[in-house]
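A quick write-up on the structure given underneath.
A single protein chain has been omitted; all remaining protein chains appear in their positions.
On to chain A.
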Amino acid sequence: MDLDHASPLCGAGMESDCLLVRAHREAFALIEIMAGPEADAQFHFTGIKKYFNSYTLTGRMNCVLATYGSIALIVLYFKLRSKKTPAVKAT
């Protein structure tokens, strides 16, 4: 669908309609991106972004797992630290 010429008023000085066409174009692009795993192929990340990004299914999954892992590590650290610290003795 040729959204650039969707509105006959585009280019005729009717800026609000051009904005409407642009909004529709972005909405369609968003729907296209959110199509599912088969859409992951359109993204070409390199390095660490290949595994941790917020666009591909794998990237999103790894980010979620990394967040949960970090929270678990923080909780474990504070638990072990409280066990190591000896109880304060009354003087």
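One rule holds in what follows: a contact is a pair of C-beta atoms (placed from the backbone, for glycine too) under 8 Å apart; a residue touches a chain by one contact, two chains touch by 3 or more; residues count from 1.
Definition applied: contacts and distances are computed from a predicted model.
Asks: Among "Presenilin", "Proteasome assembly chaperone 1", "Interleukin-6 receptor subunit beta" or "ATP synthase subunit a", go ahead and choose the protein name stored in UniProt for the chain not displayed.
Replies: "ATP synthase subunit a"
Asks: May I ask you to list the residues on chain A that touch the chain which is not drawn?
Replies: Touch with the absent chain occurs at residues 33-34, 37, 54-55, 57-58, 60-61, 63-65, 67-68, 70-71.
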